[in-house]
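Note that this complex is displayed minus one protein chain, with the remaining chains in position.
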Amino acid sequence: MTTQIIDSGQVEQHNASQRATLQADYDALGGMLSRRGVDIEALTAKAQTFAVALPSWGVGTGGTRFARFPGKGEPRDVTEKLEDCAVIHQLTRATPTVSLHFPWDKPADPKALRQQADSLGLSFDAVNSNTFQDQPGQAQTYKYGSLTAQSQAAREQAVAHNIDCIELGKTLGSKGLTVWVGDGANFPGQHNLRGALERYLDSAKGIYAALPDDWLMYIEHKLFEPAFYCTVIADWGTSFAAAQTLGDKAKCLVDLGHHAPNTNIEMIVARLAQFGKLGGFHFNDSKYGDDDLDSGSIDPFQLFLVFNELADATLRDGTFKPAYMLDQSHNVTDPIESLMSSAVEVQRAFVQAALVDRAALAGFQEANDALQSAQALKKAFRTDVSPILAMARLRAGGAADPVAAYRASGYREKVAVKRPPKAGASGSGIV
Amino acid sequence: MTTQIIDSGQVEQHNASQRATLQADYDALGGMLSRRGVDIEALTAKAQTFAVALPSWGVGTGGTRFARFPGKGEPRDVTEKLEDCAVIHQLTRATPTVSLHFPWDKPADPKALRQQADSLGLSFDAVNSNTFQDQPGQAQTYKYGSLTAQSQAAREQAVAHNIDCIELGKTLGSKGLTVWVGDGANFPGQHNLRGALERYLDSAKGIYAALPDDWLMYIEHKLFEPAFYCTVIADWGTSFAAAQTLGDKAKCLVDLGHHAPNTNIEMIVARLAQFGKLGGFHFNDSKYGDDDLDSGSIDPFQLFLVFNELADATLRDGTFKPAYMLDQSHNVTDPIESLMSSAVEVQRAFVQAALVDRAALAGFQEANDALQSAQALKKAFRTDVSPILAMARLRAGGAADPVAAYRASGYREKVAVKRPPKAGASGSGIV
Amino acid sequence: MTTQIIDSGQVEQHNASQRATLQADYDALGGMLSRRGVDIEALTAKAQTFAVALPSWGVGTGGTRFARFPGKGEPRDVTEKLEDCAVIHQLTRATPTVSLHFPWDKPADPKALRQQADSLGLSFDAVNSNTFQDQPGQAQTYKYGSLTAQSQAAREQAVAHNIDCIELGKTLGSKGLTVWVGDGANFPGQHNLRGALERYLDSAKGIYAALPDDWLMYIEHKLFEPAFYCTVIADWGTSFAAAQTLGDKAKCLVDLGHHAPNTNIEMIVARLAQFGKLGGFHFNDSKYGDDDLDSGSIDPFQLFLVFNELADATLRDGTFKPAYMLDQSHNVTDPIESLMSSAVEVQRAFVQAALVDRAALAGFQEANDALQSAQALKKAFRTDVSPILAMARLRAGGAADPVAAYRASGYREKVAVKRPPKAGASGSGIV
Partner (left out) sequence: MTTQIIDSGQVEQHNASQRATLQADYDALGGMLSRRGVDIEALTAKAQTFAVALPSWGVGTGGTRFARFPGKGEPRDVTEKLEDCAVIHQLTRATPTVSLHFPWDKPADPKALRQQADSLGLSFDAVNSNTFQDQPGQAQTYKYGSLTAQSQAAREQAVAHNIDCIELGKTLGSKGLTVWVGDGANFPGQHNLRGALERYLDSAKGIYAALPDDWLMYIEHKLFEPAFYCTVIADWGTSFAAAQTLGDKAKCLVDLGHHAPNTNIEMIVARLAQFGKLGGFHFNDSKYGDDDLDSGSIDPFQLFLVFNELADATLRDGTFKPAYMLDQSHNVTDPIESLMSSAVEVQRAFVQAALVDRAALAGFQEANDALQSAQALKKAFRTDVSPILAMARLRAGGAADPVAAYRASGYREKVAVKRPPKAGASGSGIV
C-alpha cells in the first residue's frame, strides 16, 4: 500500500474545486476534437501511459559557478529526496521512477532504500556515475580526466566506480547505467584528441564488460562544460561511434541542452533511432548552453518535434522504447514545482505528437505539399491538450492542477521546519 | 468599390461549408475562455484590428545562391504582384498594405499604380530602396559598397536613389522608407570599420534630409550576408546609434532573422521600445541564418514573446505603433499560400499576447514567483485561438480557411496560363 | 613539355627582384630554427610535397542570393577555367590538380580536355556531381530533392547523373566522386526525416555500385543552405553513418564552413581519422555560415589545428592521405589572386604543423602540463614560415610572391580583352 505524502483528503479537496470547470473544458475540447475526427478518450488513455524519470539531484536547488541561492527545506539526503520525488509523482502520476547519482545518493543500506521507494510507489531508473568531481579521501584526482585520464590509476578508479554503480543499481532494481564524463581539455594541445578517445573506449569496455545482460549503458554526449576547448564525447557522432564500438547494450542518450547552437535536435533523434542507437533522453530546455531550464519553457515547439520523431519511430517499431528523464537545474523556483510542471510539459508534447494525423501527413509529404505538411504538425501542436492532461491525472489519482494542490498542501513550509539548512550544501552534489 | 479577384461566390461557398464547424468550435472556445474570465468577443474584435504589410517581392518564388526553382504563374511585374497581394488580403483580411521595392517595382505610371491598388482595396506601406545590386546601365557599381563606398560617386548615386524612392513613395501614398544595405567586407582589413560607418552616417544624413515631416526612415540591421566578415549595420546597437545620430524620424527595424545565434530578440524589442527607437518589423522565421522562412514555422513561442513585448509597450504608451511587414522567401511553397498562412501566424501571436493576464503577471513578477510568471505566458500561448482568427476573417468578409478557399478557387492554375514564365527571372528582383 | 601561360621571363624577372631579400630572410629564419634544433631545409623539402586541388568553379567570381558582381575576364568555359588554374599552379607550384563540376564543366570532347590539362601540367582531382540545380531540358525537377526525392523518377535521374560523372571522370583520369546534395526541408514536417535518409542511402547505393575499385566516393555534409530547416546529410555523424552503410570506398569530406557555430572542427577530423572515414577537405574560412571565404583569412589558428590533427594521423599511419581541395567563393577579389593566396595559406598551416615538436608535446600531455602543451602548438603556429614557402616555390619554378608576379604579368587585363562578359553569367554555374 503506497504511502501518500500529501494528505489524500487535501488532494481530493483541490480536485473537487476544479472538477466542474475541468469537465466543462474537457467536454468542449472533446467536441472540437470530435469535429476533427479525433477521440478524446483515446488521447486521455494514451496520456496515462506516459512516464518520465526524476533525477534525484533535481529536487535540490541548483546553482552556477557564480553562486547558489538555497531554497527552503531542501532535502539533505537520498531519503528526503525520495520523499520529494514521491510528492511529484503523487500529484502528477507521471513520474514513477527516480534516477540516482552516486556517490551523492549512495545509501548506507540499499535494500532499505529500495523498500522506502517501494512504499512510496517509486522505483529506480538508470543509475548515474560521477567521475567529474573529486570525493574526500579519493586516491586519484579527476582534475585531468577520469575515463580518459593519462594516469592509468585514475582510469582504473573511474572504471571501478562505474562498476560499483552497476552493483548498487542491481540491488536497487535499476536496469541501466548512464555514463557522462566531463573529460576534455581547456587548451588546444592539452589532449591528443584521438588518444583521449582511445583511452575512453578502453575504459568504457571495462565498464561494459560488467553490465548485466538485461542492462543498457547510456552514453551521454555534451558539447562543452566543464571542459571549454574540447570534450571527449562532444557530439552525437562520437557517442554513436562509441556505442557501436562497445556493443548492443550501449546506447546514446540525448540531453536537449548539450548541442551546438542551431543544431536540429529532432534530426539527431531520427538518426539515432534509424541506426538503432537511441537510448533515451535528458529533458530540459535552453537558450544558450547547457542551461538546464525547465522543459518546454524556452522552445516548446522543439520539444514537440522531438516527440513527433519518437511517435514516428514507435510507428515503425512497436518495441521502440527509449528512457525518458528530466534533467534540470532549478535556481529560482521551488524544485518540486518545476519538476511537476516539466513532467506535464513533456507529457503535453507526447500527447500532442499523438494528435498528428500521420496518414494525412504522409500524403502531404508524398505530394511535396510542404505547406500542408507543416500545418499538419502545427495543428497538433496548437491544440491545447491541458484538459486531457488534467483528466488523465485526475483519473489516476493525481491533482487537477499539481502546483496549486502542492501549494495548498503546505508541504514546503513543513519540510522547511523539518530540514534546517546544511552548511556548505554545494558539497551535497546539487549542481 | 473594391474589385474582388477571387469570385465572392466561391469564397461564400467555402465559408458556408465551414461555418457550422467553426461556430461550434468558436462557441466551445468561448466557453473555455469565459471560464477563465475572458470575453471571446473582445478578442475577436481585437483580432480584426490587426494588419501586416506584404512585401511585393514575396509573391514570387525565392531562391538561394545555389538555385531558384520557379513556381507556376509567377507575377511578372508590379501590376501582377498587386493582384496576388489582393488575393491574400481578400482571403485573410489582414494584409491591407503592400511594401514596394525599387527599382524592381518602379512603375511607368505611379498614379495608375496607386489607382490599381486603390481599386483592389490596397494601399502602400514603406518603400524599399535597393543599393545591393547593380542595375543595367548604372553608372557606378555597388560591388564595393553603396552608402559606405569609398567612391564618392557611388555614395552619391546611392543617396540619390533613396531620394528617388522617397519621391516615388510620396506619389504612392507611402509614409516611410526602409533602408537596408548589404555593405560590408569579406576580409578583415578590407574596411576601416569606423570609416565605413562614418561614410554610412554621412550618406544617411543626405537621405534623411529629404524625408518629409510625416515620414519615418527605417534602418534595418543584419548580422551577415551578403557580406561575410562584417556588415556596416550589423546589430541593433549600431542601428540604434545611427538612428540617434540622424534624428527623431529615424527608427530601427527588426527583422527576426538578422541576429546572431541565441540572441534574445524580444529583449531587443523591449530595449528599442524603451529608448524610443522601435520602428517596425520584418517578420519571418529562421533556424540558422537569415533563412526567411514562414513566420512562426520554426519557433512560434519566440514570435509570441515578441508580441508580448509589443503588448507591454502598448500598455505603457497607447500611441506606440510600429510597422509590421512580412519578409519571407518562399522556395518550396506557393507564395500566396505562405503569405496567407504567415499573416495568420503573426495575427495569432498578436491575439495570444492579448490573452496574457497582465495584472496577474505583474503580481507574480512582483512576488518573484518565476514559475507562475512563466505559466501566465504559457497559458496564453497554449490557447488555440484559431476559431477567433477564423471568425474575425469571416466577419470581415474573408475566408474561414484561406488556403483551402484559395485552392478551391483555382487562382494559381488560372494565372499559370495567363503568365508564362520569363526567362532569367532571377533578374526580376525576386530573391 | 608544359605550356607556361605566364611568360617565364616575366616570372624570372620577378623572382630576380625578390631573391636577395628572400635569401636573407630565409637565412635569418634558418638561423632561428637551427637554434631551436630544426633544419630549415627539411621543412622546405616538406613544403614542396604539398598539393591542393583547385575547384574549377572557383576561378569565376562568386555571388550571393542578393547579387553577383562579375569581374573582368572571367572564364566562359572549362577550357578557359583550366587556363586560369594553370596560372595559379605555375606561380604557386602547389595546385597541380583541378576538380571539375558537371554539368557545368561537361566537355564536348573529354579526351581533348584531358590533353589540354596535360599540356598545362594539370590533372584532374575528384569530379563533382550537381543535383542541386535544374538544367534546361531536364526531365525531372530537383525542387523537392534529388537523391532523396519522393519522386522515384527524380531519384533515378540523380543517380544516373552521378554515374555519368563517374564515366566522365574515368576518361579524365579522376579517382573520386564528390557527392554533395542540398536536399532537405524548409519546414518541420515537410520531410519524414528518417524516410529522407532511407531514400538517400538507397540512391547512394546505386551510385556506389558504379564506382570503380580504385575510386573513392566522398560524402559531403553541410548544416544548412540551400535547405533551411533540415538537411539530409547535415553533420559528420550522418555522413559517417552513411559512409559506413555504403562501404569501404565511401569516405567523409569535411568542408570547414559546413558546421554549427562553435563546432570544434579539428576534433571531427580526429574522429573521422580514428574511425577510418576521413576522405578529404574542402578548404575555406567562415565567420557565420558557409561563407566560403579565403582559407585562413578569418581563423588561421583553426586551420593550423586541423593540420595538426592531420600530422598526428600521418604519424600514426604513413599511408593516410586525405584529398585536399580549395572551395571558396570570391566575390570581391580577383579569383586567381584569392586561390593563389589561399593555396599558400593552406600550405603554411601544413608546414607549421610539421614544426610541432611532437615528442615534446607528447611529454607535456603525459605530464598533464596543459600550459606547455598549448605552448608547443602556439610556438609552431607563431613561426613565420613565409620564407620557407617562398623558397619552396622558387626552387620548384614558381614565383617568390605569386600575387605580385601575377599582377606584373598583366594576365587579367589580357583575358579581359579576350573574354568579353557573358550575359546571364549566373547560369554558368558560378556560385
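Lettered A, B and C in written order, each chain numbered from 1.
In this text, a residue touches a chain if its C-beta (ideal position, glycine included) is under 8 Å from a C-beta of that chain, and two chains touch if they have at least 3 such contacts.
Not measured: the values here are computed from a predicted model.
Looking at A:170, A:205 or A:287, the residue that reaches the missing chain in the full complex is A:287.
When the missing chain is restored to the complex, the residue among B:67, B:158, B:270 or B:298 that touches it is B:270. When you scan A:141, A:171 or A:368 for touch with the missing chain, the hit is A:141. Within subunit A, the residues in touch with the undisplayed chain are 63-67, 69, 132-134, 141-144, 182, 185-188, 190, 223-226, 228-229, 261, 286-289, 291-294, 297-298, 331-333, 424, 426-427, 431. Where subunit C meets the chain that is not shown, the touching residues are 21, 24-25, 28-29, 31-32, 35, 261-262, 264, 287-288, 294, 296-302, 332-334, 337-338, 341, 368, 370-372, 374-375, 378, 381-384, 386, 403. Annotation for subunit B: contacts to the undisplayed chain at residues 143-144, 150, 185-195, 197-198, 223-224, 229-230, 234-238, 240-241, 259-264, 266-268, 270-271, 273-275, 301, 305, 308-309, 312-313, 316, 361-362, 364-368, 370-371, 373-378.
Rule of thumb we're sticking to: only the chains that are shown with their structure count from here on.
Ranked by C-beta contact pairs, the top pair of chains is A-C.
Taking each chain's centre as the mean of its CA atoms, A is the chain most distant from subunit C.
Measuring from the averaged C-alpha position of subunit A to that of subunit C gives a distance of 43 Å. Contacts with at least two other chains are made by residues 261-262, 264, 301, 368, 370-371, 374-375, 378 of subunit A.
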